[in-house]
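Everything below concerns the one structure shown next.
The complex is shown incomplete by one protein chain, all other protein chains being positioned as in the whole.
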Amino acid sequence: MRLGNRRKKLILLTVVMALIFIAIYAFGILIPEEEIAGSFLEARRPPSPSHPFGTDALGRDLLLRTFKGLSVSLTVGFAASAVSAVIAILVGIGAAAGARWVDGVMNWVIDLVMGVPHTILIILISFSAGRGLKGLLIGIAATHWCSLARLIRGEVLQLQSQPYIAVSRKLGKSSGWILVHHLLPHLLPQFFVGLILMLPHAILHEASISFLGFGLPPEQPAIGIILSESMGYLSAGLWWPALLPGLTLVLLVLLVDNLGEQLQKLLDPSSAQE
Amino acid sequence: MEQKKETLLEIHDLSISFRMYHQGLEQKELQVISDLYLTIYPGEIVAVAGSSGSGKSLLASAILGLLPGNATVHGHLHYQGQELTPERQRRLRGREIALVPQSVAYLDPLMKIGPQTDGHEKSRSPERRRQLFARFGLPEETEGLYPFQLSGGMARRVLVSTALLTDARLVIADEPTPGMSLDQALEALGMFREMADEGRAVILITHDIDLAFEFADRVAVFYGGTTVETAPASDFKKGPEALRHPYSKALWSALPQNGFHPIPGFQPYPGDLPEGCLFAPRCPLKTAECTAAVPPVQEIRGGEVRCYHGT
Partner (left out) sequence: MKGSLGRLARIFLTYSIKMTTLLLAVSVISFALVSESPVDPVQQYILGLGTAVSPEQREQIEDYWGVDEPPAERYIHWLSELLQGNLGESLLYRRPVADIIGERFLNSLALMLCAWVLSGGIGFTLGCIMGMYQGQWPDKILKRICYIISSVPTFWLGLVLLLVFSVWLGWFPIGFSSPVGVLEEEVTIWQRLYHLILPAFTLSLLSFVNIALHTRQKLADVLNSEYVLFARARGEGPWTILRRHGLRNILLPAVTLQFASFAELFGGSVLAENVFSYPGLGSAVSAAGLNSDVPLLLGITLFSTLFVCVGNMIANLLYGIIDPQIQEVSL
C-alpha cells in the first residue's frame, strides 16, 4: 500500500514537472519573431503589467525574449546532450567489452577531454567551426560525455560478471546477441537518466558560451546573449535585463535537474536510497 | 554465595528489533533479540557463549547505547540498581563501562597506536600504557605504528589494553582472544581475572568456549537472540549431565574435545522466528507446550534455564 502510494506520487510529480517543462518549451517556440521586435518608444521600461520582465535598450519585451531564448537553449542543450549520451554509451560499452588496449585508449581519451578546461575546449571548437550554432553543438557534445561513459563502463563490467551472461556465452551466443538482449535493456534507463541529468549542464554551458560571444549569433534571442547585452547597461541601473532572465534560467535548470532526479528514482529505484 | 547482594548489571526481557526496508520502500521490523536476560555481579567474569547470529555482539551495543538509529529497544537495563537511560549510557561509556572491540577495524586507520590507546582523555599518562604493553609483550615501537601495521595478535592486545587502561567497573570484551597465541590469550584472560578479583566485572563474549570456562565464573548460553541458560562455569567442565538446557548440552557435545557432534538444523533467522521456544524446531525433547508459548525462566540447581524440560 505504502509502496503504491509513494510510487504514484512520484509518477504524478514527474508528469507535472514534465508538463511544465513542455509548456515552457512550447511557449518559447510558439512566440513569433515579430512579437519580439520592439519599438524605441518602449525602450528601457522597468517591469510592469504589460511587460512583466521590462524591455531592453531596443524596446524589446524581455519576457518574450527570455522564453524564446530558453527554448533555443533547450533545443541546443537537448541536441548536444543526445549526441553526448550516444558517444558515452558507445565509449562505455567499447571500453568495458573491448580488448584491454581499447579500455586503455578510451580512458586516455577521457583523461584528455577532462584535462582541458571545458570552456577553453568549447571556445577552441567554436573558433574552429567559425562560431555559431554548429561549433556550439559540437563543443558541448564533445565535452559532456565523460562521466556518463565511465558510469556505463562500470555498469557493463558489472553486468558481464553476472551469471546469466556467462551462461549465454557458454550457450554460444555471440557478443552482439548478448549486447542486444542483455546489456542494452539494462543500459537504456541509465542512458535516459544520464541524458536528462546532462541537460542542465549543457544548458548552462550553452548560456555561458553564448555569453562569451562564441555561441549563437547576437541576433538570436539566446539567454546568454540577453545577459551579455545586459552587462552594458548594468552601470546605468538597468537591473531587470540582468536579473529576471537569469533567474528564469536558474529556475529552468532546477526544474530539469529535479525532473532528472525523479526519473532516476522511477527507472532505477535502488539508486533512490542514498 | 556472597555475590548475591548487589548486582552490577541487570538485564531482563530485553528485545531489540531493527526497522528494515524490504524490497525498496516497504518497512519491516526485524526482531534480533527477544526476552534476553543476564545478570552480572561485581567481581565475576561471565562468559557469553553461542554461535554467530545468536545476538552476542548486539548485547554489547545495547548496554553501551550504541545501537544504530533504526533499532528499537524494549525491556529493562539496570546498572548499579539504576535504570540505564541513554543519557546515563552516554556518561558511563568509556568511564564506567569499557568495550574491547572485535577487530582492528575498530581502530582509526590514520592514528598512531600510542595516542589511540591512551584515548581522548588527557589525564592519562603514557607510562601505564607502556607498562601494560610490556606485560603483553608488545615491543616499544608499537606506539608509533599505524593499525594496518599490526599483526592480528598485536591488534587484539592493543584493543584489550584500551579497556584495561580505564577504571571501568564493567568491561565488555567482544571476542578478545582469537588471533592471539595461547600464552597471550592466557595473559589477557588472566588480566581480566585480576580485574574481576579487584571487584570489577567482565562480560566475555567468546567463541573460545573451553578457554572461557577456565576463567569465567558463570556462562550464559545465547540462542537465536535469547538467553537459554546461565550456569556456573564449573557445570560446563563437568559435562552435559550438569547442564540444564538441551541446547547447552548440544553445544557441549559439539566441542571438538567432546566428540564434535553437531546438532542437526539451523538457528532461526531474525524475521522468521518460530512460535514458542526458539529452540523447539531442533529440540529432541520438544512437546506441544514448547511450540505454544515461550517457556518462563526457572531456577534449577543454582542456574537459570528457559525450558519446560530443563533438568
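Going in written order, the chains are labelled A and B, and every chain counts its residues from 1.
Everything below uses one rule, namely that a residue touches a chain if its C-beta (ideal position, glycine included) is under 8 Å from a C-beta of that chain, and two chains touch if they have at least 3 such contacts.
This one's a predicted model, so the numbers in the text were calculated from it and none came from an experiment.
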Partners of the unshown chain among those that are drawn: A, B
If the hidden chain were put back, which of A:A26, A:A43, A:V167 or A:L254 would touch it? A:L254
Which of B:A47, B:L64 or B:L84 touches the missing chain? It is B:L64
Candidates B:G43, B:G75, B:G94 or B:P232 - the one touching the absent chain: B:G94
Footprint left on chain A by the chain that the document does not show: 108, 111-112, 114-121, 123-130, 200, 204, 207-208, 211-214, 224, 227, 230-231, 234-235, 237, 239, 242-243, 246, 249-250, 253-254, 257
Where chain B meets the chain that is not shown, the residues are 61, 64, 66, 90, 93-95, 98-99, 101, 103-111, 119-121, 146-148, 162, 166
